[in-house]
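One structure is given here, and the rest of the page talks about it.
A protein chain is absent from this complex, but the other protein chains hold their places.
So, subunit A:
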Amino acid sequence: MEKNKSFKYYSQEPDSPHPWNTDFGFANASDRRYAFSRQPSFHQPQRDPITPMTPNFSNDCMKPFLSRNVSSIDIPPGFYSYDQVKEGSFEAKGSAAEDKFSVLESVLRVFRVLRTGNRQMKRLLIMISLNVAYSTAELVIGLFTGRIGLVSDAFHLTFGCGLLTFSLFAMAASRRKPDHIYTYGYQRLEELSAFTNALFLLFMSFSLAVEALHAFIQDESEHKHYLIVSAVTNLLVNLIGVWFFRNYARIFFVYRKPEDMNFHSVCLHVLADSIRSAGLILASWFLSLGVNNAEVLCLGLVSGAVFMLVMPLFKATGGVLLQMAPPNIPSSALSKCWRQVTSHEDVIEVSQARFWELVPGHVVGSLSLQVKKEMDDRPILEYVHSLYHELGIHDLTVQSDHV
């Protein structure tokens, strides 16, 4: 499939770093509106809608510095340049064979990428190996000494490790270039891993709530005491993890880059784990102090805290996966564009405007126009593309029906 650039208006390669002209990512709503109205090129169409506008890449290059605010990550914007992880992406194999073939290949590729990976990936790798070591040790000790509490904790940790490994794999594998089968590329893997992390955390909070209920009904409070050592170690390991990902340690996060969600979910994962360990330690301490229902209280608190922690991430990730309208672009901006297109003299009607976020920062849209008969398409198409391009929507397919 040739990437014919004949009408790639305002297009960059689909894999180049996205120009950060989305100034709409501010956490503060008023900032967002203010930033939007500052766009100088927004007023241009009223002058002369027919003249095609030249792509101004220089403008785009400046944007990353303008779009910084306190919630931005301290990783330089050009950092996530797409590697030369070139596989034979345009071979047209049968899909079944390619699946089997690509699983093994992707694992090997992942190892290669990990060695040359970026800072976050290396940190994640360190954390995962720590976790794996710790959980196997716990499992072995638990099996030998026959303490079921340790075994259950080890299971829980193993699940968590498995998820973190999936996140790591997603980080590495999502750099691949789009090919025939995955026409939009592999970046969505990050969202999927963020979603699975969020799901796991939700499950964890439910199971903690069930455990609290269980303790409330049955009142067996002894078995927490010998878990202190394991809880403390767990807490330490997870705190190291939180420190690694400290940039993402917020609940309400604005996602600008595709890997944001993944990192955020990893951070929340370790944060929730550390809260859980802290809760267990606290419960033991209270029990030793003689507070009777300490366990129920602490577990209930932890479960509630984890739930509140995870909900925003879950909703955001779910929204991306459900193809909801992009949260970064306010609907007033979209309707403004709609009105502008409709007010163009050759356009009768606009229908089926659908915008969805492939990954945070990459919005895809499709639009259907009813145009007067025998009008030349090209200026209208350019006009529409330019309008939406200012909002940051680069992948737009506009269908014009002549009526």
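To be clear about the criterion, a residue touches a chain if its C-beta (ideal position, glycine included) is under 8 Å from a C-beta of that chain, and two chains touch if they have at least 3 such contacts; residues count from 1.
The rule is short, and it goes like this: contacts and distances are computed from a predicted model.
Candidate names were "Metal tolerance protein B-like isoform X2", "Myotubularin-related protein 9", "Aminotransferase class I/classII large domain-containing protein" or "Auxin-responsive protein", and the UniProt protein name of the unshown chain is "Metal tolerance protein B-like isoform X2". The residue from A:Y134, A:F263, A:F355 or A:Y388 that touches the chain not shown here is A:F355.
Interface note for the absent chain: among A:R112, A:R246, A:K315 or A:R339, the touching residue is A:R339.
Interface note: of A:N118, A:N293 or A:S368, the residue touching the hidden chain in the full complex is A:S368. As for the chain not pictured, it touches subunit A at residues 1-4, 6-7, 92, 95, 99, 143, 146, 148, 151-152, 155, 159, 180-184, 186, 188-189, 192, 199, 203, 318, 321-325, 331, 334-335, 338-339, 342, 348-349, 351-356, 358, 366-368, 370, 377-378, 381, 395, 397-402.
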